[in-house]
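Left out: one protein chain. Kept in place: all the others.
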């Protein structure tokens, strides 16, 4: 299992007409939490440009999310991520916590797979699989 | 049960660095499909401005989505929506179909509730409940 | 000079906390109007995938926009575009009109250039230049 933490502050343009964080922006935050995870374990820095190793891209094939409490302007939310694997699927488990109140605002699970440039499913690279299983 | 159909054409700015429709934009499409549903059954037109009746807002409390096939620039996707209810929760079931290939590109389920201005849960208005149960 | 018209309907998720179309979404609309223009004059359809010819990409280097009237949910806005060129810069002039009221809601000008894969500026392809000058 690999763990990761990210913090986001709700921005004014992310609010919708209800004055709270729009439901789809939570998926943006989750995606960015994954990019940070990728930065640590999957991407290579090629002269200032981050790239996927061996042209293997990580794509999301399923997301489930429960919205528990709303988030408003300037709220800080921490995403606690845990990554494991089942076969060649990476499972991301996410808990989103309002930093000021310490209350859970959402929970989410995503399934991720590696694909190559031709969109063919590829097994999880061994090195990463060992870490996910560890 | 109420049914609704919407069509979206994938826009250039909705593509991400993989060159396909970003995973969070599917939730934008689903939300817009719901706005169209609301337009038909829930909103009132107040001199050109659409508003929720009796200050009862429809908010999403859960979304599950499976991504089956990718969508690229100018692809047309049809969202077939079915709305039912369980108690005071509205259940939206969505099938997303690539219009050109007639293939399923994603399926999704959302749970929705009515809240008032103070974010207190409110029962589904009777008129709508009858339609959802019908 | 080349001309093009596009119509957009304001979507619920494009509203911000003021309940009107967010200022940055106008740039999304302008970009999509350009993608439609590209579809007609610049892109090639490669088995269902639209691609830039000869790996020459059209990028925006400047945008000026004046917001005149706000747009709200379900408003239809027509973008009337005119494209000309000055040297190797394409100039896009845009007028945005509320379809229901026929009133101008915004005006905008963008400067665009072609770049190759290495982000080196490239001259406007002759065929297109003739049309822009015509």
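We call the chains A, B and C, going by the order they appear; numbering starts again at 1 in every chain.
Quick note on the criterion: a residue touches a chain if its C-beta (ideal position, glycine included) is under 8 Å from a C-beta of that chain, and two chains touch if they have at least 3 such contacts.
For clarity, every value in this text was computed on a predicted model and none was experimentally measured.
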| item | value |
| --- | --- |
| Contact with the hidden chain (one of A:32, A:55 or A:127) | A:32 |
| Of B:15, B:59 or B:132, the residue in touch with the unshown chain | B:15 |
| Option touching the unshown chain, where C:60, C:85 or C:132 are the choices | C:60 |
| Footprint left on chain C by the chain that the document does not show | 18, 22-25, 27-28, 31, 57, 59-67, 70, 119 |
| Touching residues on chain A - with respect to the absent chain | 11-13, 28, 31-32, 34-35, 39, 48-50, 72-74, 100 |
| Absent-chain interface as seen on chain B, which is shown | 12-13, 15-17, 19, 22, 24, 73 |
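Methods note: only the chains that are shown with their structure count from here on.
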| item | value |
| --- | --- |
| Centroid spacing, where centroids are CA-atom means, of chain A and chain B in whole angstrom | 23 |
| In chain C, residues with contacts to at least two other chains | 12-13, 73 |
